[in-house]
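Every protein chain of the complex appears in place save one, which is left out.
Naming follows writing order (A and B), and every chain is counted from residue 1.
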Amino acid sequence: MAGSPARILIIGAGPAGLRAAEMLAEAGCSPILIDEAPRVGGQIYRQPPRVPGFTRTASELYGAAADRARDLFVTFDRIRQRIDYRPSSLVYDLIDNRAIVASEGKSEEIAFDAMILATGAMDRIIPAPGWTLPGVYTLGAAQIALKHQGCAIGKRIAFVGGGPLLLLAAHQYAKAGAVPAAIVLPSRFESLAAAGLRLLPMPRELSSGLLWLLDLKRRGVPVLFGHRLVKVKGAESVTGIIAERAGRQRVIACDAVALGYGLRSETQLADLAGIRFVFDAERRQWLPETDPLGRAAGRKDIYLAGDGAGILGADAAEARGRLAAHALMTDLGIAHERYRPKPDKTAVACAERLQAAMRAAFDPPADLVTAIPDETILCRCERILAGELRALAGLLGAREVNRAKSFSRIGMGRCQGRLCGHAAAEILAGKLGISLDSVGRLRGQPPIKPVIVSTVAERKA
Amino acid sequence: MTARIALKSDVLIVGAGIAGCATALQLARRGKLVTLIERDQAGIRASGVNFGGVRQNGRDLRELPIAMRARAMWDELPGLIGFDGEFRATGNLRLASDEERVAQLDRFFTAATEQGLGLVRLDRAELKARYPWLSDRPIRGVLCPSDGHANPRLVGPAFAFAAQEAGATLIEHTEILEGWYANGAFHLRAADNRTFAAPMLVNCAGAWAGKIAGWFDEPVTLAPEIPQVQVTEPLPYRIEPVLGVMGGDFYLRQTFRGNILFGSGQGRATPDALRSRPLPETMRRGAEIAIAFIPHLAHVPIIRAWTGVDGDTSDGVCVLGPSETHPGLFHAFGFNGHGFLLGPAVGAVIAELILGGKTSTDIAGLGIGRFRPARKASAAPARGQHPDEERDASPEQNGAQNADRGSIGMERNEQAAGAHQRAEHGQDR
Partner (left out) sequence: MSGPRLQRVADQDRRLIEITVDGWAMSAMEGDTLLVAILAQRSYLREASGEPQGEMPAAGFCLMGACQDCWVWHEDGRRVRACTTYAEPGMRIRTTWPDHLLAS
């Protein structure tokens, strides 16, 4: 490009953002890498604080993925001086070509010529009675407590939900000495076995999943396939859970629950940027639309990479980070001859197959959400019950989630529907007997996370 | 122009905001066949996403008679729509922090008191004593104790619901592209080519109403008003009155569940005004003023912002009353972001005009004729509105939402549009 070099922003320093930063740095681009966390790695490779006394090795922290994690960190150290890295910084609004960034109690506006959004994912949560009790955490929280802080979320922990990360986390907890009270999976063993067959071409994934399961069994952890979480018991704190299969209930005593039914993409910034969304019927989520390399539909200057553009996992995120950076540099005419996208495209295709198998293995039955009892808190910020949403479904145009939000306050709280939006849409669609995509999606609103008034008011010099 | 007529009725109303729905409700209850046509969803724009201020305080004196009638109707909402709208008369406090604004406020105090509006004037010491959370910035306040706030997310739809219950036909998601008068009836053609006809037409089309008036040879240019509101997390309930800062285009209220809503300035709308969104610079300015007047707000997290779309007239006062070109046509629009309070009374006044040819409320200063000398029909969609008190905006859902801005609109008008008339009338919001 003629004139001054393009100003390139990468949001998110997980595997996708880091690989994108690497590609751009190698090509001499010096991107700005903005991340909410104080250290790189994203949630999946979350690092302990840089403080004496955190001594666990990468193998202890990341298990089979240790090599990948180490390589990412080494890569980051290598490019650190060639990029503009902004840790502990929240992009809370995105408008035109401006990112509004909060850090150190002030706001700053950063203009960009091109941007890669690598905003990652969080747990998909399906509410159940009692899920707001102290002691219930997301599965991601259970992993972060362990990786980032060396803590277990309780003494006797029930792992409830699905997805490979659930088995991995339970396995990691067991190894750390916090033996799980039980693993509760709504999916049936047969689905898991059938999915395992589809993974035969991917022996690493298959064998690690099997190893985790066998290890849990060996330690005497009950693994309850085909069981639904009926409720979390407790008055002021978790004392147990009730799981049910075919009408038979089991009570499991525990003081903590790790809850997560797989992951869902964090898409708020893509939404504010005006990127077009499409409904992904497989993932049952509205996602920003991209081409295979990550070019965003509706914005020529924005690219998406990693799980924020649809869940494909950490390995694929690295590939997608490079593909997005490649697309960006191609579009801007920035030379980067050595990169050949084919292997990364293959890795993404492979991850697609893996994810499809994982969904087949772990996706909860559709009625797990739609059958949530009326008295269950659905929106934990505003404390709105599932029954309250059902009661106004269809009223005066409340066949659409934003209208339902306006009437019910669901999704109007501090988390802006991150936790309940998905379940709310399922419940609304279920109550009205219409498809999930036809109820629409909650629109993002700035700030995408709470920002203190003084932080908004004060400008960074 | 011979399209098949989809639906016959006595009265067509364009725009299902509060004004349109309240009009439909009044007419339907009196046996009229009413068809209410809405481009989007009922109560979803300015009516549904405004700031929520129910304010007589600081109004243009021309609007005061209908404002006072409207205010009385807010007490009767349960009887009217079966729901109190969460309205509470917590007062509206207008603040001035310089001598010029003090003089303006004092003029309003005197004139409005003469018209029978109950007001309390407060000096700096009295303000501090009553409202310890205020900073030293304001040196004069005028409190209108009978004002308050309500929940626009629910009031607009509740009016729509009540109108339907009374027998009005609500047709949503129907954009009107063209209108004309022929053979003793008003005709409207929708984007889907359906045509509606009736001997009476009420133009309640909000930001788009100026264009509709233009179809009938009395165009009004409306400037877009995109009020932007921020909301904080819930705090203990401490701030009773709705605040409006004179000249600062700033307004603030605390809901009963504790969230603080504040607004200042404009968001941005698409050219068709159908979508709007907050602007970061507007949020920043609002945050600065919030801290300046209530210092403890510096610590509070903002959890969301939204905008709405309303239309502003050039003199900051609404258009309400009969057409001057076409008997049977009535206008109710240009609420400048402060139509939330007026809505219920707009319905009553228009219904009186339609049913009996006259109204008991003094609307002499609100006629469309005051814009006559202007230009020829501007076909461009008017999108401005500014919110006075409550601006309506688009739905929160859209990412463009508006909030009500209660008092703000006026100030903004003063600054932006025309400091002119407003000052004379002593009505900032």
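The rule is short, and it goes like this: contacts are C-beta pairs under 8 Å (C-beta built on N, C-alpha and C of every residue); 3 or more make two chains touch, one makes a residue touch a chain.
Please read these numbers as outputs of a predicted model, since none were measured by experiment.
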- [ ] Mind giving the shown chains that are in contact with the missing chain?
- [x] A, B
Task: Of B:V300, B:L329, B:L342 or B:I368, the one touching the omitted chain in the full complex - done: B:V300
Open item on the list: In the whole complex, not just what's shown, which of A:R68, A:R245 or A:R380 touches the removed chain?
Closed with: A:R380
Task: Option touching the unshown chain, where A:K155, A:K217 or A:R459 are the choices - done: A:K155
Open item on the list: I'm checking contacts with the chain that's been left out. Which of A:G135, A:G262, A:G321 or A:G430 qualifies?
Closed with: A:G135
- [ ] Extract the touching residues of chain B with respect to the undisplayed chain.
- [x] 132-133, 233-239, 257-258, 294, 296, 299-301, 303
Task: Residues in chain A touching the chain absent from view - done: 36-37, 43, 48-49, 51-56, 60, 122-123, 132-138, 140-141, 144-146, 148-155, 176-178, 236-239, 255-256, 266, 380-381, 383, 413-415, 418-419, 449-450, 452
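One rule holds for everything that comes next: only the chains that are shown with their structure count from here on.
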- [ ] Report the inter-chain centroid distance for chain A and chain B in whole angstrom, where each centroid is the mean of the CA atoms.
- [x] 41
- [ ] State the interface residues of chain B toward chain A in the complex, per the touch definition above.
- [x] 41-42, 44, 48, 153-154, 157, 160-161, 172, 232-233, 277-280, 283-284, 287-288, 290-291, 297-306, 395-399, 401
Task: chain A to chain B touching residues, read off their complex - done: 93, 95, 98, 100, 107, 109, 271-272, 395-397, 400-403, 405-407, 412-414, 416, 442-447, 450-454, 456-457, 459
